[in-house]
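One structure below.
The complex appears here minus one protein chain, its other protein chains still in place.
After this line comes chain A, so read on.
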Amino acid sequence: MINKIALSVADALAGVKDGSTVLIGGFGTAGIPAELIDGLIAQGAKDLTVVNNNAGNGEAGLAALLKAGRVRKIICSFPRQADSQVFDALYRSGRIELELVPQGNLAERIRAAGAGIGAFFCPTAYGTELAQGKETREINGRHYVLEYPIHGDVALIKAERGDRWGNLTYRMSARNFGPVMATAARHTVATVHEIVELGALDPEAIVTPGIHVSKIVRIDHVATQAGGIKISAKSA
């Protein structure tokens, strides 16, 4: 019998090794797998490469993982924000490596990894400093830059509902990077707010089929608030 339901976050993250590349979903306040990031901090893996759209906000979540000195390199599109002080300090003191990637390239490089694509030519960033040193080609009169996939050892994503086969649905713009990251990692862990019986998710509406998911963990239903702070639905 297939049962991808993990009893705890710790159980789902038990195998994460030092030196792993960890894909972490989320954009702004939406879709951040906060409980899994906290779990990764507790789990202890270090020397990580983290792939996320941003580089952490405030002092919690990804910022706390950075602050704990566990991240060697971050691959992201938009590290600098009003409250990215933890990343800013590490970067300015040379204690973290940054690979800055245009957001569409970030998504497509992750997608390519999940789809078994070896590399792809893309028009984004042609002629800019973010394409320096990269192979280019003119195809049908347009200029393209060669981009390589980003594979993850682990993906940590936040979904809404799931079943024991690992099928997932998402909620609103919290979907963002989750579905592509799920395809691109050897071990994908998703949090869900609700675990349902097989067949209860409308097959027409399943966004991530379970083949891409290794473990799901149910967490209490929480409402995401401004700044990404989460409080329980009861007190919301």
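Criterion: contacts are C-beta pairs under 8 Å (C-beta built on N, C-alpha and C of every residue); 3 or more make two chains touch, one makes a residue touch a chain; residues count from 1.
Throughout what follows, contacts and distances are computed from a predicted model.
Asks: Which of "NADH-quinone oxidoreductase subunit J", "ATP-binding cassette domain-containing protein", "3-oxoadipate CoA-transferase beta subunit" or "Sugar ABC transporter permease" is the UniProt protein name of the chain not shown?
Replies: Going by UniProt, the chain not displayed is called "3-oxoadipate CoA-transferase beta subunit".
Asks: Out of A:L13, A:L66, A:A174 or A:V189, point to the residue that touches the absent chain in the complete complex.
Replies: Of the listed residues, the one touching the omitted chain is A:A174.
Asks: Please identify which residue in A:L13, A:V51, A:L65 or A:A107 touches the non-displayed chain.
Replies: Reading the full complex, the residue touching the unseen chain is A:A107.
Asks: Determine which one of A:A6, A:A45, A:C122 or A:A190 touches the chain that has been left out.
Replies: If we include the chain that is not displayed, A:C122 is the one touching it.
Asks: For chain A, which positions touch the chain that isn't shown here?
Replies: 27-31, 77-81, 84, 87-88, 91-92, 98, 100-108, 110-111, 122-130, 143, 170-180, 207, 223-226, 228
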